[in-house]
Each structure stands twice: as C-alpha cells, then as structure tokens.
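All protein chains but one are shown in place.
Our next item is subunit A:
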Amino acid sequence: MFKQASRLLSRSIAAASSKSVTTRAFSSEVPSTIDSTFVESWKKVAPNMDPPQTPSAFMKPRPSTPSSIPTKLTVNFVLPYASELSGKEVDMVIIPATTGQMGVLPGHVPTIAELKPGIMSVHEGADVKKYFLSSGFALLHANSVADIIAIEAVPLEHIDPSQVQKGLAEFQQKLTSATTDLEKAEAQIGVEVHSAINAALSG
C-alpha cells in the first residue's frame, strides 16, 4: 500500500507542477504545491497522520530567472583562503574550461564547467584583469550569476618564468623515467601545468 503511495505522490506532483506552471523546464518558480487529491486520499487512509512532505517542501525557492537578460554578469570568484571577487558586476568573463576557453556573457546557459590550469580574464568596460587558475569549477546560473572556484589563482606578474622552465624540464624528465601509473600521471600533470603557465606567459 505504501508503494502505491509513493507512485501516486510522484504522479500527482508531476501533474500539479505541469498544471500550475507554464511549460517551463526548471523548477525555480514552482512553489511546493500540495496536490489536493493526494491529500484527500491520504486523509481517508490515515486521518491522524500528516501527509508526507517532499524534498521540495524543504527547499528554499531558487532565485528567479529574470525575464529579460540582465546587462551585467555578477561574478563571485573564490579561493579557499580568500574571496577575490564577491558580487562584482562585469561585462564578460573568459574561463579556461577543459573544453577550451569559454566566454561567459550575461544570460549564459546554466552550466557547470570543470576548469583546467589556464588564464581567466575578467572584462569590465575597457579593463581586463587576468589570473592564472590552477584548476577548479565554474558554476554559471540562470540568473547571470557566475561562481568561479579555484584553489590557486595568481596574477601573471607574480609568476617566475625561470622556475616554470625549470619545472617543465624536470617533469618532462620524470615522465620519461616514470614506472608506475601514478608516477606517470603525476609527471603528466606536471608537464601540463607548466606548459599551460608557459603558454599563459607568452600568449
């Protein structure tokens, strides 16, 4: 009988949400509408128990997606030890996603992008601020808010080119002499990161 209840519940919640909201894929605007037919059948069966609550009843409603695309992108750029940019309004951000450099404008499709070591540039009017990110994630939301998280982010001026060359040579050497899979992977990571820094410094 309780197996039936969960089936009825999911069916009626789906029906309720499609009735109460226009054909919209995201549930950001759906309030936790309680389906009355389910509640009535529940009360017939178990009058002294409250109908079960669903997870959506406990969730705060998502921030609403504005109907017209905002003019500015709000960027939150955080590191484990500091909040670099917090709620800054910018025109565009270019992030080093694993699939390539991705430009993010206001109104970007909601995306979760894994970042590879590379340059992130923040464009505000005529100013461009560049950081070299070690790796991380970028969460782009429907309301034109971008959350970018990285473990290390340094301005390019803070990088020492001679150290980079030394590191690159060292890891290339380690790659040829590596035996176990793990050593090979570590050497490969070293080569990739140093090559990315090199490309960043020269490009």
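The criterion applied here is as follows: a residue touches a chain if its C-beta (ideal position, glycine included) is under 8 Å from a C-beta of that chain, and two chains touch if they have at least 3 such contacts; residues count from 1.
Basically, contacts and distances are computed from a predicted model.
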Given the options "ATP synthase subunit epsilon, mitochondrial-like", "EF-hand domain-containing protein", "Ubiquinone biosynthesis protein" or "alanine transaminase", say which is the protein name UniProt records for the missing chain.
"ATP synthase subunit epsilon, mitochondrial-like"
Considering the complete complex, identify which of A:44, A:60 or A:158 is in touch with the unshown chain.
A:158
Where subunit A meets the left-out chain, the residues are 81, 117, 132, 134-136, 151-152, 154, 158-160, 163-164, 167, 181-182, 184-186, 188-190, 193-194, 197
